[in-house]
Structures are given as C-alpha cells and as structure tokens.
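The complex appears here without one of its protein chains, the remainder shown in place.
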Amino acid sequence: MSEHNEPTQTDIAQAHGEHAHHIVSPKIYVVILLALLVATAATVWASFLELGIWNPVIALAIACTKATLVVLFFMHVKYSTKLTMLTVLAGIFMFLTLIGMTLADYISRAWGQW
Amino acid sequence: MSESTIVKLPDQSTARIPKMNYLSKENGILSWLLTGDHKRIAILYLISLSFFFFIGGALAGLIRLELLTPQADLMATDTYNKVFTMHGLIMVFFFLVPSVPATLGNFLIPMMIGAKDLALPKINLLSWYLYIAGGSLMLYTMATGGVDTGWTFTTPLSTHYVNTNVLTTGLAAFIAGFSSIFTGLNFIVTIHKMRAPGMTWFKLPLFVWAHYAASILMVLATPVVAIAIVLVALERTIGIGVFDPTKGGDPILFQHLFWFYSHPAVYIMILPGMGVISEVISTFSRKRVFGYTAVAFSSVAIAVFGFFVWAHHMFIMGISNYSVLVFSLLTMLVAVPSAIKVFNWTFTMYKGSITFETPMIYAFGFLGLFTIGGMTGVFLGTSGTDIHLTETYFIVAHFHFVMVGGMLMAFLSGIHFWWPKMTGRMYPEKISQLAAVVTFIGFNFTFFPQFILGTLGMPRRYASYPPEFQILNVFSTAGATILGVGYLLPVLYLVWSLKYGKIAGNNPWQATGLEWQTQSPPLTENFVKMPIMDHDVYDYEWLEAQQEKEKEVASAR
Amino acid sequence: MSHISPTIWQFLVKWMTNFALFPPEASKIAPQMDALYFFMVLVSLIGLTIVVLLIVAFSILYSKERHPVAEQIEGSTLLEATWTIIPLGLFLMMFVWGALIYFRVFTPPANAMNIYVVGKQWMWKVEHPGGQHEINALHVPTGRAVQLTIISQDVFHSFSIPAFRVKREAIPGRYTTVWFEATTPGTYHLFCTQYCGTEHSHMIGDVVVLSPEDYRKWLASSTSGASIAQNGERLFASLSCAACHNARPDARGPSLANVYGAKLPLASGGTVTADDAYLREAILNPSQHVTQGYAPIMPTYQGQVSEEGIISLVEYIKNLNSDYRIQQTLNTTDLLPESEQTAAPGAKVPATKGLVKP
Partner (left out) sequence: MPDSSTVEHGASVAAEHEEHPAYLRHHFESTEQQADATNFAMWLFLLTEIMFFGGLFTAYLIYRNWYYPAFVAASHQLDVFWGTLNTLVLICSSFTMAMGVWCSETRRKKGLVLCLALTFILGLCFLGIKTIEYSEKIEKHHVPGFHYSLQSFTDPQSDPKVFNEYHDKPLPVDLAVHTEVYFSLYFLMTGMHALHMIIGIGILAFMIFRARAGAYTSGHVTFVENFGLYWHFVDIIWIYLFALLYLISRHQ
C-alpha cells in the first residue's frame, strides 16, 4: 500500500489526507519571519520612548501579536482542526483566569478594610 | 438463581477462565514492568495504590488513637504533627488523586470506547513509574524523620520555621503531579481520537464523561502546584524572597498558587467516583441514567467551574472582602451540578428493576454520604458561616465525608462491579455486602461526631484539646476501628476470590457497556474485531435482543 | 446500676460534667451566625431526607421482585429545571445572607476599642492601649465594640474565639483585623486554628468577658506602667524620629499631628488614607510611601523594630493630636550635651497648634 518511489507533491498531500496536513509553503514562513523581526525592532524602539502607562501596554500588545503569528503559522494552528484551536484557546483562557482572578484579589485589597 | 439478583453466571462445572487473556498472554516480571497494555498498568496501579492506602489508613488509626485523650500522651506533639502530615500527603497525592482514574479508568476507558489501548501506552507506563518514584520518595521521607508542615505546605512555616525534609516531600509531590498530568493527558487524547466507529460523544458512557472532565482538571491545574513547590523549594534553599515577608514577598501568593491546584484536585478526586456511580446505579436499576445529558454536562460544568472557586479556602486569610464575594458566589454555582447529579441518580431508580448487590449498596452509601458532604461544603462556601467553621473539625468532617464517604465508597463500588471483568472471577456476595454495611456504619460513627466538634470550635491538627471535646473524639475513634475492619475485609475476600471465586463469564451483571460484551479477563487487544457502536448507551432493549440472538444460536447448534 | 465499677462511674461523671454539643453564644454576631447555620442545617436535613426517602421508596417499589421489567425513561427537563433552580435559589440566598454577616464581622465600627494582638510561635501576646500586656489571655468588657488588630511575628497563626464565632488569620507582614461585641460575661476558649508548628495545640488561652465595672477594676489592677502610646513616644525619641518629624517649618519629615485617618497625597501621585497598615508600611518601607513635597530620605526600620515596637509607634502616632509633645521631647533632648544643635540654638519656635501640612 505504501509506495516507495519519489512521491510528488500531490501524493504527499493525499497520503496525509486532505483535511489535516496542509503543507505551509516556505514563502509564508519567510514573511512571518520578517514580520517577527520587524515587531521585535518595534517593541525595542517603543520601550525607549517615554509613554508612561502605555509602555507596558504596547510591549504586551506587540508580544501578543508576535506570539499569535508564531502560533498560527509556525505551529500550523491556522491549518489544523478546530480541536487544536479550541485547546489553544482553553489554555490561554485558563492562564488568564489564574492571573486575572489572583490579581483581582490583590487589586481590590485597597478598597475594603484590611 | 434466586429471583432477587441479576447475576447470571455460566455453569460453574464447565466454565473455565479463557485460555488467552491479557494476564496469560506473557508472564515473567519484565512482561509486567515493561508492559504497554493499559489493563496491566491498571493492575500495577491497583496493587501500589492499595499499599499506599493501608499506610495512610494506619496513620489515620494513629491519629484517632492519639485523640482518644485530651492530653497528647500517645506520642510527642511533633511526632503527631508528622503523622497527620504524612496521612494527608499519602492519602491526597498517592491514593485519592490517582485511585479511580489510574485503576478503573486505565482499565476500562479504552474498552468502553472500543479502542485497543490508550493513545500513548508508553506515557501511561511512564506515569506509573513516576507514581512509584514519588511514592518511594515519600516513604524515604517517612523513614528519615518525616515532615511536619501539614499537607498544605503553608509558607512561611514550610520555608523558614521547620527543619524536617520539606524538600524531599516537595520533590515527591512534584513527581506524583506529573504522573497525574500524563494520565489525564492520555485520557483526553484517547477519548477524543480513538473512539470506535459510531461512538459519538452522546453514546459515551458517563464513566468516560466523568474521566474526561477530571482529566481536563489534571492537565490544567497540576502544573500550577508544580511551580508552587519549585518556588517553595527555592525559597527554602536560596531564599529568593518570593514568599518571604521580610524580603518583600507575600505568603498569600503561595496560598493562591497552592489552592489554584488543590481545589480542582478535589474535583479530580470526586469526578471519577461519580462516573463509577452512574454506571453502577444504571446497571443495578436496569435503566438508562435519568437525564443522561444533564449528568454528562454537569460533570464538565464541575470541571470548568472548579477553576474559579479556589479562594474559598482563604476567606479569613486577609484576601480582600470583595474577592471573598466573588469566590463565595462562584462556590455556590459549582455546588449546583453536584446536586443535579445526586437527584438524577436517585431518579434513575424510578420505575427500575432494582437489585442490591454490593456495588449497589456502596452506591447507596455514596449517595447518602456525598449529599451530606456536598451540603456541608455549602456551609463552608458561604462566607458568613465560614468564619466560624473554617480550620476546625467541621472542615475535617466535610472533606472526609466527600472523599472517604464519596470517593472511597465509589472506588470500592467500582472495584466490586468490575472485579469479574478484571479477574474473570466473582467476589463472594454475602461477606462483601456485610463489609459494605460495616464500612457505612463505621464511617458515620467516625466522622459525624466531628461535625459537632467542628461547630464547638475544636481546631484542626490539635494533638491535645480541651476536655469537653473528649466524648465526641472517643466516639470518633470507636467508629474508626469499625471503619478499619470495613476496609480490611475487601482485601481478604477479593484476594481469596482470585483463586476460589466463581467463574464470572463475559457479562455476569448483564450490563450494557462495551467492556461487558467481550470475554473476561479480556484479551490484550480488548476486542477480537473492532466493535461498531450501533446501539445507544445504556440500551437494555438492545441487550435483551442480543441475549435472544445468543439463545437462538446456542439452541440451533 | 449498682454493678458499674467506681472508676468507670468517675470517668463517666468527668465526661458528662463538661460535655457540650453547641458552643455558647457570647457575642452580638453569634446569634445571627447561628441563625444562618441552623437555616443551612435545616436545608441540608430536608435535602438529605428527600434523597433518602426517594431511595428507600424506589428500592421498595421497584425492586426486582416487585417490578421485574424496567421501563426506560429518557429524563424530563421539567425535573432537571426544578433541581437546578431550587438548589441554586437556596444557595444564592445563603450566599447573600453569609456575605452580609461576613462584611459585618470584618468591617469594624469607628468607635471600636482597639486591642493589638501579636501571634508568635506558640503564644498570643495581647496589648491593650492602656498598656496592659497579656499572654494567651484577653480581657474584654461587655457591651463595647472591640476591634482586634492582629499580626504575626513568624508564621501563619489564626486567632479564633468559637464562643464569639470570630476567627482571623494572623499573617506575618500585614495587619488583619476583626471586631466583636461581647455580650455575656464568662471565660471562653481562645484557639490558634492555623497549623503553626510543634506547639500548635498549646497556643490556646482564655477570653475573659467582664462587666464594664469589673473590666475597669481589672484595668486598674493590672496596669504595667506606661501605656502603649507612652512606649511609642519613648521609641519615637530613641529612634530619633523627632529629628525629622518635629513639625518645624523647615522639618525634613511631614508633621505627624492628626495624621491618622487623614488623606495624604503621595509623591508618586494618588492619595492614601493613613490607617494602621499605612503607618506600619511607612515605617518599614518609607520610600514607597513618601508624602508629596518631601524627599525619600527616611531610612527603613525593617529588622530594627519588633512588631510590638511598631504597634507602640503606630499607637503613639494615632494619639498625637498636637505637636506639643514632640516639641517637649525635642527641647529636653536639646539640653542633652551630645545632641547636635538644630537651627538657631535655644530659639523656642512656638509650637503652632494643629499645623498640618496639606
């Protein structure tokens, strides 16, 4: 059943079943690489500006865009099943719950009495 | 066969244990220690779990003996502190968290969904080795002087004011945590990816739903206690100042990280038990579980809500009053699915054809005790009464009602229910029914007085107490002896049944699960050919039709 | 019953005499909390009886002999709704009722009498403002709101008085507070309910509730010289706090008169009310809480002042309603030979009453 001659592009895609394994072309990888490099430069440059409260916000925003680029394209989540996307979102949601609800306690301590 | 039982065994004179099964396939110590077969790993877990259960139980016995008298006279107070710490650690990390998932879950989930094995068999074996590594490290800790920080590692006590081996205990819990993560990870992947054709999500048995929910908790919550332990270890050795108030750290941050895991951990412990109870009550009432989707979704709801409630362990620890509101409200929401499940189980028996074998008696015990345990949880979730009741014996009674009354009863019910499938032999009925009733009585005698002690304000973890609490403590210790007997009996007659038990045949309970449609003890690859799930779950009509067909085939031959 | 041996009889008598089933109600909040407690016990009993009755009824009615063929029932959304909404409704009711009590217990009234409690590994040190020091004991008058400001010197402890239904964790590094109003005189248990090491079970004591006159007699009979504020003043001088906080116009530190409860503008923006916690933080980590218009030159006293010392300083600052006292101490210290001359030697700067920096 498994042929051993040099498979063509279509054979490989077919052998892996059409839905799952979309092979991401190197062109996309290069574009994403450049985007990430530019974003890194941007975040470093932004940190040298005096923006007060906006500094951490921008730094985190750029970091999040870089992370989403890596997740979607390098980790193929854009091309994989809904289940993988759901797992990633579940992880992020639980990460934010841990941080959010713990910080909720620390931030609201100043309001009430001790 | 007497009318009042559904047990249908093959004719004992001719019945034999099937020649080819997962136990006889290969033998020798290596075939067990390097097995990938989920059933053998389940047996390995069952043996090591029972070992740790009896060590934890012995420590519990010591605690109860010490509390017979108001003075700390049986042992020195720091020995008592080490005894209750080890009791807590061994019971939580080495019995309650892995018990039902690692034994019954490992054994049954692949069979229930029609798969040949779990998705990652080598990771499953690694999970058992991590469990044994953690367990032996814990025993090493006990041997070399124990640890007296309580199983909750409260900082700054555990980091600066105690010189017992906190590090080795932390490492043991850290490793056992990964054993739990890998089991949970294995279950989620198997349930998602390896279901038999036709097995949709709503044809999954509730046992599988409950383990799916528990696995989500295992995978997402356990790493947070792993990092909390690493931080405690570093704080203790290098003094990084993350939890040390003199260096600007906040000890309450440890409480947040610790309870973020430890509350979902109690749902990791109880959800698999609920899965067992759904199967048992459905089989012995001969009826589909009442409100199947409600029970399935309430399992998942418990798992999801379980993540948002952890600070109800910290209401009086100085977290802000407003976050107490938030966590108390969410605790009320997480209590509702448990109530839904109890009522659904009760109504499963409506218009059923009920028989009272041992698993069902344990299930009745579970229903009663879990209802009390669950309700007293609401006492502690309500911020008002929590002020008076927290950190007293009320809490000890609450979690023992839920863990020992709930989870352990479910574990024993499951062990008795699937014993024929795991070993091919039936357990002795009469003595096991007696053991179940003895356990129920002993349990109530032990832990009900502790509710009253709790309202009286007797604090937890006290070696000596004011004299007016003595009577209730004496009742509790008396109950503990009965409970001890109740737990010893199953070991005796189950081991006895391995040799002398009746041959069980494929389906002694005439149950509808896929695991009952194959031989017992099952083949290594579970099914001769891949089962097709063409019928619904808990489909007793389909089972009758199946038995009619077999009768015709038998009579035609 | 003549054949019961005397030893068993004596044992039973000992048991029975001080056997208890429910703690005494000795504070104003106790009956309210017990009302909620009994309501919840009632709801639990009703729930349990429903479940047990259903199980027993179904077991009898639908046992295999009486009802051999089971009828498959899918479920009923009506029933599902009932046992979702009713428990939810009950639990939310308990939540609201409980939250009210919680807020009542942990928001002390303004006129409460403040008592400081310091938890230390395996003993409770209680300090009354008047200077009475108690170990593992707490004397309180009836009919008066008593606020406990609790802190721990080492590990987590938990100050628990079951008879008052009151419990608060003692945390190292932070004040936590709880208040109660005792109602019935008597002696009640005091426990440490958070595991704190070897002698955790010996960290207990007695809470003695006295009528107001007896309390006054007790106060008078057990004064130990200086009140906390006086201790604070001595510390204030010995740590040379007065060198900066001397309320002179050119003072390097803000004047501390009437600072307690005032809204202070911070150098890093925003305002903060100067309560006990703020004063303690300002002593230990001064440069994070610099008042506007002052340089962050105050040294930290972390590790130099014990918890009791900080409590006495805080108490002293709380009772400081004029700078007259500081002037007096300064003037006396000026007379000392080695004290370095400040400003114009001997010039008496009139102590301006109630001068408070904005």
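In order of appearance the chains are A, B and C, and numbering begins at 1 in each one.
Everything below uses one rule, namely that contacts are C-beta pairs under 8 Å (C-beta built on N, C-alpha and C of every residue); 3 or more make two chains touch, one makes a residue touch a chain.
Since the model is a prediction, treat every value here as computed from it, not as a measurement.
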The complex has one chain that is not drawn here; which of the drawn chains does it touch?
A, B, C
Could you tell which one of B:Leu9, B:Leu65 or B:Leu120 touches the chain left off the display?
B:Leu120
Kindly state which of the options B:Met75, B:Leu167 or B:Leu253 is in contact with the chain not pictured.
B:Leu253
Mind pulling the chain A residues that touch the left-out chain?
1-2, 6-7, 9, 12, 15-17, 20-21, 23-26, 29-30, 32-33, 36-37, 40, 43-44, 46-50, 55-56, 59-60, 62-63, 66-67, 70-71, 73-76, 80-81, 83-84, 87-88, 90-92, 94-95, 98-99, 102-103, 106-107
List the residues of chain C that touch the chain left out of this view.
284-288, 296-300, 302
Residue positions on chain B contacting the omitted chain are 110, 115-123, 126, 130, 175, 178, 181, 185-186, 188-190, 192-194, 219-224, 226-228, 231, 234, 237-242, 247-250, 253, 256-257, 525, 530
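Methods note: only the chains that are shown with their structure count from here on.
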Chain closest to the middle, measuring from C-alpha centroids that were averaged per chain
B
When centres are defined as mean Cα positions, the distance from chain A to chain C in whole Å is 47
Can you list the residues of chain C that touch 2 or more other chains?
106-107, 174, 176
Quick check on chain B: which residues sit in contact with 2+ other chains?
318, 321
Touching residues on chain A, where the partner in the complex is chain B:
83, 90-91, 94, 97-98, 101-102, 104-105, 108-114
Considering the complex alone, what residue numbers of chain B touch chain C?
3-6, 72, 77-78, 81, 148-150, 152, 154, 156-157, 160-162, 245-246, 248, 250-252, 285-288, 290-294, 315-318, 321, 324-325, 328-329, 332-333, 335-336, 339-340, 342-344, 346-347, 349-356, 364, 367-368, 371-372, 375-376, 378-379, 381-388, 390-392, 452, 455-457, 459-471, 540-541
Which residues of chain C touch chain B in their complex?
14-15, 18-23, 33, 36-37, 40, 43-44, 47-48, 51-52, 54-55, 58-59, 62-65, 67-76, 79-80, 83-84, 87-88, 91-92, 94-95, 97-103, 105-107, 121, 154-156, 158, 160, 162-163, 165-169, 171-174, 176, 189, 191-202, 204, 285, 302-303
